[in-house]
Each structure stands twice: as structure tokens, then as C-alpha cells.
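With one protein chain held back, the other chains of the complex are shown just where they sit.
This part shows chain A:
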Amino acid sequence: MRMRSAPALAGLAALSLMATACGGGDGDEGDGSQEGTLVIWSDPDRSGAIQEAAEEFAEANGVEVDVQNVSFDDIQGDVVNAHQAGNAPDLFLGAHDWTGNLMRNGAVQPIELPSDRAEALDTTAVEAMELDGQLLGVPYAQENTFLMRNTDLAPDAPETFEELVETGTELKDDGEVDEVLSMAIDQEGDPFRMNALMRSAGGDLFGHDGEGEWDAEDLRVGSDETIEAMETIAEYGEDGEGVLRRSIDTENDAALFFDGEAPFFIAGPWNLADANASDVDFEISAIPGFEDGEPASPYLGYQAFFVTEGGANSALAEEFVVNHVTDTEFVLDLYEADPRTPVQTEALDTVSEDDPNIAAVAEAGEDGVAMPNFPEMGETWEPLGVAQAQIIGGEDAREALENAHEQIAERIGQ
């Protein structure tokens, strides 16, 4: 018997690759849940904090907690794929608007919160996590956009959007700043940030049913109200006052403000750390609406813990979200490492006392509306964003929005 080892080596490599292919989905991100070790997927920013905050839980229940890093934008897709392949984590961190998609893929487990636990949380937050009468995740933090202003340039918070533009334009004319307002529009549009102004001008994405809940059956993108709203906003666009421009995007919006080139900034909680580190004296207030308009309600987004369906540790995972994520201590521990507005009422009170910015962010979100969480929502982002960017760039609002409406309607089957 003879054997030539070089091809054997190659064959070996081939087979090991085959083996990987057959093994299916043994990713680098860990092997999913194993009994006795609670696996949590989190974005790298928060994984350390979650690991620490979960120590107490791990000790009390005699288990290991293993927090694994997955980029936040990938968590939803990876969980759904991993769930299908049978190697999903026990728990994962996510956003409330993923709920619809997670549910239709059967990837998460419904949760029953005892009433005392539910009462400790903000009602809007809990409702945002519910779909078809099921609670699908336990929220712990809220996000909303707000107005950040440079107090050296603009000492007073503007009451209306017109006032904001007036103040900013004066500063620009005096040569003190280059921009009136730093609000990310981007070439593809940013419906998340635009929502406050669009709502204030009377536009809306979906209608509401009798109980004030979002109604997925009633798409409002191409409605006369929304078209008029975007026409109003277009007056501040590139062919109008030039306050809103596509050249400002999420890459440069913060830099404009922190370099003192813009007195106003439509910001989010993710900008707070940089703001505290910068030299700019800033204050936070609600995004102002139009003078004769509705309140400018920003979208409220919630960060939540979800329990994966069919995990090996589902009993512990449930226990974790029911009794631990709702616990003041846990939320405060998490807040220490990663400051976001808590939805746990007691934790919010404690935090607001120490950090006026968090209180101001929460206040700026008071007029806000929770983003719809049904799957149809996801289909609106891109068409609506592109239409909004075109309108800001000077295109006809009616044509752009009616096209976007048609496109969304086709995708969601209306």
C-alpha cells in the first residue's frame, strides 16, 4: 500500500471543510445554549455591563452566565437563523420593533409578567413589547431623539421650529456658525429622525385604531396630510431655507455640533457619552414643533431582553427576564456602564436625580409615540426614507410619497 501525503493533506483539508459544511452553522459566535450555562447575546458595548449585572443572578441560581458579542444590527437576523438551526442563545438583547418579525418566525417565547413586576415598568414600554395580546420581551431602556443645543450660542430652548430656524439663521448670518441645524437626512433619508417634524406638520406613517393603537391596515404615507406635512418641511429643504440638507448624515452630524459649527443638533442617547466628553456646553430639550402644528412627537424605541423559543435553559431564561431584568438593582447596574433612560420607574427616578440629562431626555420623549412593532413597519423605512430625501432635495412631495406609498403597500400586501 502506498500513499502520497501531499494530496492526502489536501484531501484532509477538503474533508474538514466538508465536515464544517455538513456540521452546519458552527459559527464563531458560540454554540448557542447548553444546559446549565445561560447564554446571552448582546452588542459589544453592553456585554461587559450585562455580564457584571447578571453575576448576582448567576450566583443566586448556581448557574453560569455567558454573554457573547454580536453586532447589534446582526442580532435579530442571527437569532432567527440560529433558532432555525437549533443553536440560538437562551436570551438576547434587542429592539422593540423587532417583535413582529421575531414572532412570525416563532423565534421568541411569550412572557407572562406577574402584575407587581409589570407595574414597576413604564406602561408604554410594556405595551410596545406586546403583539396580539402577548408580551414578547421585557423592556429595560428607552430611546428617543431630542434637541441638543449649544448654550453659548443659543441660551434659550426654542419653543417652535420657526424660532429655532430664526435663531440659527441669525447666528449663521453673523458668521458664528456654518449650519442652522445638524439633523441627519442622508441621501437615503432618515425617517426615524424626521418623524418628530413630520408628526408636527400633521403627517403620519400608519393610522390609529379606536384605542389609539397603530393600525397596520391603514397606511398613511401617501395621504394628503402626510404630503402636506412633507411640503411644509420641504420649505426648509435644499430648495428652501437650506436648513435640512442631504449632505448631513449620521457620519458627520455629531461632529458639526461638537465642533461648534451648528448651534442645534437632533441627537439621541447614543450621543450623550460624546457630548459629556466634548467642550461644548449643551442642554437638552424636546424637539420643537411647528408653530401651528401638532406636538413634535419623536419615535420611542425600547431596548429589551427576549427569551428564545425552545432553548435548553428556558426556565432560567424566563426567571431572568421576569424577576431580574425588572429589578431596580439590575437596571441601575446596567445604567452605570451604559447610560440609557431606564423604563423601570424606580430606577428612572434614582437616575434622574443624579443625571439631569437623563431626566431631560425622558422629558423630551414625553410627547413621543412608540414605534409600531408589527412586521409591516420594517417595510416602510427604505421607501419612505428615499422619498423624504428626494423631497428635501427639492423633488415633488406628492409624486415621491405616492410612489413610496405604492411600494410599501405592495410589499405589505395591501
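The definition used in the following text is that a contact is a pair of C-beta atoms (placed from the backbone, for glycine too) under 8 Å apart; a residue touches a chain by one contact, two chains touch by 3 or more; residues count from 1.
Keep in mind that, in the parts below, contacts and distances are computed from a predicted model.
K.L.:
One chain of this complex is not shown here; going by its UniProt record, which of these names is it: "Ferritin-like domain-containing protein", "CopA family copper-resistance protein", "Thioredoxin domain-containing protein" or "Maltose/maltodextrin transport system permease protein"?
P.N.:
In UniProt, the chain excluded from the picture bears the name "Maltose/maltodextrin transport system permease protein".
K.L.:
So which of A:L300, A:V322 or A:A347 would be touching the chain we can't see?
P.N.:
A:V322
K.L.:
Where the complex has a chain not shown, which of A:T124, A:N252, A:S278 or A:T350 is the residue touching it?
P.N.:
A:N252
K.L.:
Of A:G133, A:G175 or A:G212, which one is in contact with the hidden chain?
P.N.:
If we include the chain that is not displayed, A:G133 is the one touching it.
K.L.:
Residues of chain A in contact with the chain that isn't shown?
P.N.:
1-24, 26, 35-36, 60-63, 77, 80, 84, 86, 100-101, 103-106, 109-115, 132-134, 187-188, 245-249, 251-252, 309-316, 318-323, 375-379, 381-383, 386-387, 390, 393, 395-396, 399-400, 403-404, 406-407, 411
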